[in-house]
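Data block below; observations after.
Complex shown without one protein chain; remaining protein chains in place.
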Amino acid sequence: MTGGSWLCLLAPLGGTILITLCGTRIPRLAAAWIATTSVFVAFGGAVWTFVEMQSRQPRSRSEITTAWTWLQSGNFHAGLQLLVDPLSAVMMLIVSGVGGLIVLYSIGYMDGDDEERRYFAYIAFFVFSMLLLVEGGNLLLLLVGWGLVGLSSYLLIGFWHERPSAVQAAKKAFVMNAFGDATMALAFFILIAHTHSLDFGANFNVHLSSTAENLVALGLLGGAAAKSAQIPLQTWLPDAMEGPTPVSALIHAATMVTAGVYLIARTHPIFEQARTVELIAAGTGALTLLVAGLIALVQVDIKRVIAYSTMSQIGYMFLGAGVGAYANGMFHLLTHAFFKALLFMTAGLAIHALAGEQDIRNMRGLGRLMPFTKWCFLVGALALVGIPPFSGFFSKDSIVASAAALGTWYGWIFWVCGIAGAFLTGLYTFRLWFLVFPGEPSPFVREHYHDHHGREGAWTMLVPVGVLALLATVGGWLQWSPRWHPFTDWLAPAAQTLAVAAPTNTQEYYTSAATVIAGLAGIALAWAIYSEQTIAVPAAPFWRRTLEHKFWFDELYDAVFYKPAVALTNGLRREFEEPVVLQTGPDLGETTLATGSLVRRIQTGLLRTYVLFLAAGAAGVVLAFLIAK
Amino acid sequence: MNATSLTSILIWLPIAGAILIWVLPLSRYATGSLALLFSLAEVGFWIEQAARFDFSRSGLQMAERASWFGDLGVSYHVGVYGFSLWLVGLTVVAMAACTGYGFWVGRDRSRAYFGLMLLLTGATVGVFESQDLLVFYAFFEAMLIPLYVLIGVWGGARRMEATIKFVIYTMAGSLLMLAAIVVYGLQAGTFDLVDGPVSASRWLFLGFMVAFVIKAPLFPFHGWLPDAYREAPPEVSAVLSGVIAKAGLYGMLRIAIAKFPDPTSFYRTTVLALAAAALVYGSLLAFRATDFRGVVAYSSLAQSGLIALGLFAGTDLGFDGAVLQMVAHGLISTSLFLIAGAVERRTTTGEFRLLGGMARGRPALATLLMTVGIISLAVPGSASFAGEFLILAGVFQRAWWWSAIGAGAIVLAAMYMLRLISAVLHEARGSTVADEALDLRPGELALVVPLVAGLLFLSAWPAGISHHSFFGQSPAATVKGQFK
Amino acid sequence: MTLHTTPIDWFGLGTVFALTGASFLALLCAVLVPRAVRRLAAASISAAGFTAGLVLSIWLYVDSKHGHTIVAGAFYRDRWTALGQVILCGIGLATTLVAFEHVPGWGRGADLARRDDHVAEFFALLLASAAGMTFFVGAGNLMTLFLSLEWFSIALYVMCAIDYDLERALEAGLKYLIVGSFGAGALLFGSALVYGATGTISFAGIADRVASQGLTGDTFLVTGIALIVAGLGFKMSAAPFHMWTPDVYEGAPTTVTAWMSSATKVAALLLAFRLMTTAFPHDGRLWGWAFAIVATASLAIGNFAALVQRNVKRILAYSSISHAGFMLIALSAGSALGGRALMYYLVPYSAMAFGSFAIVAARERELGVPVTLDNLAGFGWERPFLGVAMWFFMFGFAGLPLGGGFVGKFYVFAAAYRHGWVWLVIVGVLATLVSLYYYLGIVRAMYMRPSEELQVQPGGSVAVSGGAPAPETLLHVAVGAALAVSFGSLFAVQPLIELARHAASALPL
Amino acid sequence: MPGPDVAWYVAVAAVLFGIGALGVLIRRNTLVVLLSLELMLNAGNLALIALARHWHNGAGQIFALAVMAIAASEVCVGLGLVVALNRRRLSLDVDTLSELRG
Partner (left out) sequence: MILASAGNVLVWIVWVVAAFSCLGSAVAVISFSNPFFSALALIGNLGSLAVMYLLLSAEFVAAAQVLVYAGAVVVMFLFVIAYVGPRHETPWSGGPGWQTIGAVLAAGALLVEIVVAVGMQASGSLSHDDRVGAAFGTPAWVGRVFLVDHLLAFEITSVVLLIAAVGGVILGAHTKRAS
């Protein structure tokens, strides 16, 4: 079982190192296949682990394996250790499985880019980092993975480094995640100060003062929010779409951005001792899913629309994990990985076919030329909106239901948000759909469309899309909470759903009904506006501008953090560093030299002056002696 | 050869080499190779020393002692502890790389140049190994002599002001230290660091600290730093920030903290405040610096502050983290300055507005600069992350706000380091970046790659240093107990 | 009537006799030896004389374990004297080497015919002044003190002016003579007053009388001491009695400057230490403070004035003033440790002072003009050996651990601290800091200028002797010796300190 | 033979010393400066002899005799310099000999 986990972890790293060392001595395709194989090997390892775990008793499904002591000081030490338990097993499967498909996809997508090797080295490195994150056997190692995925996300967002916008987006993503890392680190410092350890066990069974607990939880939540682009740390995600589309699919949809959810599930004992903070997490999710959904309504870049929907879906997961229904959150994470990766990859097909065009206003009627893409996208869209029998339906509804299960006033607020979110999802998703696929191809499309040897894309691209379309359809059947819930049971030893968050069947039913109706309503409205044009979009210029400016978060941060920092620094340099710090020494030197020339003046060259000094000196000494004797 | 003599060999071998080079009328090439040979031999001897060092034994090891002049109790006393072992290693490795760089770029007046580089090596090793205050002071000063000439002769346009400023600034501190040494030694009756008693005198503590905070440097005593780092030849800047600055921090650990426990705790908050100021201030200025070396220079200021934060936290994690971070940052800034030199050789400038887009077609340069830069901004999993994590966790136990400040500064570090990377490697091609500007040549790779490899190794096993710097389970107790 | 003449310990005066004898022989050369070989002959005699002096004084050191006075208390035969004589003879030997190629008269320019005028007399005077100093350090009473002072002073006056075709040389000689005589006058009157207070002129006797008759703080006595302090302060060129120093050092032939700057200080400081501790121990508080103040003044004035000089000889002159200040710190402590410190300090100091002036002499000769910071440019690269040596001396002066100067400063500070004068340590430290600027400035001038500023082709020389550059082998030897001493004294501290300890043990401390 | 106290002689010597010093300080003519130096030395002599009388031992008188010889030597060298200066057509005004300064 541990063998599988090590294999799973190290295979992608090996791929990275191999590609880096070979450098330009191997053809591009070779690099691509090295990466792909390594990730699929990792998937094999994950499956191996899973199968072994299957054969064990639920109680004994968790195992820790240590390679060596990574960091040690005094009585604090953190090993380079992996933890395999149901939770990490699931994540390993998702990461390596979906990851493998996406890497395969990018063979076609990146074909012809002259720095392909670098791309594949990076992406393999990402998979490694992500696996380290989910397998990390203690908080420190988890933080390491946490940082490394941020790093690889930086590398991949800025992959096309001649584009200033890409470089800027990459930096922004990294810095915001660094902020999250910092808050997590601070949380860890508190733990170390109390328990002298960062092991899961040591810190999950200890009871700290409620302040400490809350601070720790807040720190973790900060990291989670930054990584998962939850309000207020969400602004980097849309910009991250500067990266290649497979990157968006893998990192910014399927895996990395959902790490926040994993973190909450993994460290749920801490959160449960700080229940308030946990509910704040839920609230954040609720807020984010609404805000993101609203912003998505006005975006015109196909990838940004999907990006905002990602934010909103992660909002759902936070909601679920926050209220205590970890399994439901994780389940949505799973299905979301399928259909969101699918959506991105179909979008990628479209972009690829249109030579990099991403503005949906130019894409009308693409479906006529790309039927496969069209249908796959439809599957993803329906799954996203949560229309039965597609996967989203099963996972999303149970989350909203758990909110209802709380029964408290905020529980109901969450519930309403969930329903409203479902409506928005339907609206923006099908806005996208109606704008892009149906109808006669627009002149722009006709002009720019080019197929790949008569197909909509290279087989390496089409196969993964197909597979994911299948998964997005059937993936949800794994569990329908009212009737069967193997997934929840599987996770129970690692992350037991809280009793308060376990919905009754009735709650499940009417919640499902509500969400489906809301979703359908959204779809209908989209149809009416963008397909039939029977309803006009209300002008509401203020609201439109607000949404187009994403509620002015960027402007806000610019004004509150960046500009003041720059002003402060320039001020320091002009007013303090240059005049004071750098100048003091020279000034003192000048003074000394001035003194020197003063002393020099008494050296008149006149003999009598010299004698005078001698005489005066003698007289002085005599006088002093006569007085002092 | 018995183990103890290794200590002295490490000090005197390069000095002998320097004299040899000055005496022998060799060609530039021969001189360079000879110097390189000597510095590699240094590395070899150090590896031997590290191999023979017994981490399970307490106290000073491989000590050599001979009376220098007895009537005042001054003796030539050298030896190594765990942490000094690592710093010596850092010195010999970095100096070897920098000597190699000088050889690679073919410094003129080679005999003088290489002789001085070797002299510098010996003196610096001496600082880290000497266990007698006067010997320590002698080596501490001796470092200045070659540096003064190296900067002044082979430096940039404004080298003269820079070098005078550097020497006088640092001497201002160390001369006060000499006064403190005289007083301490005569009071104690011995100048020996191992036998010497602890002192409670705040004045003496301050006398020593002045020298160290200027050398390190800490805010606001860094007036010499920007000019020196900008005007010195790149390999010398590398030595300055990578190794020489560590001498000041080493002094804080070995003398100020170990010998003056009461004053240390009395002035702890003050020093921590200075360190934190250096950390934030340096990071901010690095963030707005307009050239490659400027960023690295101010980031070294910030790093000195961070390390001092760890040292004066006075906790187990703080000490271990500080030593680890000294070594990590030493390797980082050495490689960064060498890369800066490589860039300047190709583009004749370090100004950001004239640089950019060097990644395209120069994979080796891009990979190395990227790797070092990313390690230096303490991405989790890197050696410097381990160091900074320990330091901040350590100082957290002193008071939470220190580590809060530190964490904030780490975010700043990310900002300026990414700015550096993208300004050099990314976006549109800079006006001074010609197509002919080649990727790193094998010679340059041979210098930087080992340093980076060392960093990666440390990243994989930071405990290798963090757990092998002080004897026993609790570094704080070891320091309190005079490393016995 | 029968006359019981005093027994004379000829051996005890061996060094003095050797040098004086050599001096007379050299003088004979002036008339007996043909001009062609006169320089060689005189120089060889001088070298022989100094070697003999060296041997004898070493022998004396070994043989004078228990110090005592000889020839009716006129002269001390002890290790303090002997060690001082060793140092002096060493410097003298080095001076001879340099002088053989340099003095007198680069000032007389290309006129070869006249370069060798008075060469014999020069060496005679050199030996005579050396003899005077070797006597001076051992002087046992106020009369021999005064006489031997004049002995070497007068010789030095003449040596300064020996390039009498140069106005600056004459000016230097006259300034030195007049200021010196004034100082001598003060010294004389002071001696008279001391004599008046105690009725004796022998050092030991004075101390006894003061002790036996409770004369501590006696008016005559302290006035006399004050005047003597002034007179000796002049010889050590300590502020405010220093004013003559820069001018004389600049005007005199550089070899003579080298000799003066090192030897005179040795003699004056050693004698002062002996006199003060032997004759006036009971007024130690007074002269201790006096010398402390004088030291502070010297450190301040010497260093500050040196900062703004361009002429290298003047810089070194001021630096010698500041070093007088350092050594006066040891003197003002007036303890056994102070004695050791002084004795030790003198060794590297005189080596470095002599060496640096000798190097200036070489530069002066190849340029034919006074050496300034500007025309020093590139020297380091043109004359690698001399450059490195100068580099060495400058850092040594500055107290960086490249030579014994470092340990010397350390010892001096230690003595001051033992005496309870931390403030004096701080003063010394600050003075060192200021001094850095001009010492580093010289190194900068030698090495850090662009090569276009080179004055002469490497290896080339402005032809003093018309043809090819003079190899100046002997000068290199002398500089090398100075280098060896100043470097070696860093490592051989223990033996040197042992010697100094035995020497100081001869004094009543 | 009773007469004025030794103190009176010493007082005279002191005054003489002061006059000599003043002479050195206020005269520019090298020759007169040398003469004033002679006055100072003579003041020393007077004091020595008076005090020798007081202690009635020989040291003072011998000292004085020696000082005379010394004075003569100084004058000899001093006058030599004067002659040299004169031959170089230089002024004997000490204030004009200020080529070396600073």
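Brief remarks follow.
Each chain carries a letter (A, B, C and D) given by its place in the written order, and its residues are counted from 1.
Keep in mind that, in the parts below, a contact is a pair of C-beta atoms (placed from the backbone, for glycine too) under 8 Å apart; a residue touches a chain by one contact, two chains touch by 3 or more.
Note that the structure is a prediction, hence the values are computed from the model and not measured.
For the chain that does not appear, the touching partners among the shown chains are A, C, D.
One of A:Q496, A:S531, A:T546 or A:T604 touches the chain omitted from the figure, and that residue is A:T604.
The omitted chain makes contact with just one of the residues C:Y164, C:W244 or C:F487: C:Y164. With the whole complex as reference, residues 1-12, 14-23, 25-29, 31-32, 34-36, 38-39, 42, 45-46, 49-50, 52-54, 56, 58-59, 61-66, 68-77, 79-84, 86-87, 92-93, 95 of subunit D touch the missing chain. Interface with the hidden chain, as seen from subunit A, comprises residues 604, 606, 608-609, 612, 615-616, 618-619, 622-623, 626.
For subunit C, the list of residues touching the undisplayed chain reads 3-6, 8, 20, 27, 71-72, 74-75, 111, 114, 117-118, 121, 124-125, 128, 131, 135, 143-144, 147-148, 150-151, 154-155, 157-158, 161-162, 164-165, 173, 189, 193, 196-197, 218-220, 223.
Keep in mind that, in the parts below, only the chains that are shown with their structure count from here on.
Between the CA-based centres of subunit C and subunit D the separation comes to 26 Å, rounded to the whole angstrom.
Centre to centre, using the average C-alpha position, subunit A and subunit C are separated by 79 Å.
One finds 37 Å separating the Cα centroids of subunit A and subunit B. Across the assembly, subunit B contributes residues 168 that each touch 2 or more other chains. The set of subunit A residues touching two or more other chains comprises 589, 600, 603, 605, 607, 611, 615. For subunit A in complex with subunit D, the touching residues are 600, 603-608, 611-612, 615. By the touch criterion stated above, subunit C contacts subunit B in their complex at residues 337, 340, 381, 388, 391, 395, 400-402, 406-407, 409-411, 413-414, 417-418, 422, 425-426, 429-430, 432-433, 436-437, 440, 443-444, 447-448, 493-494, 497, 501.
Put simply, subunit A touches subunit B in their complex at residues 20, 23-24, 68-77, 118, 140, 143-148, 150-151, 154, 158, 161-164, 167, 170-171, 174-175, 178-179, 181-183, 185-186, 188-190, 192-193, 565-566, 568-570, 572-573, 577, 580-586, 589.
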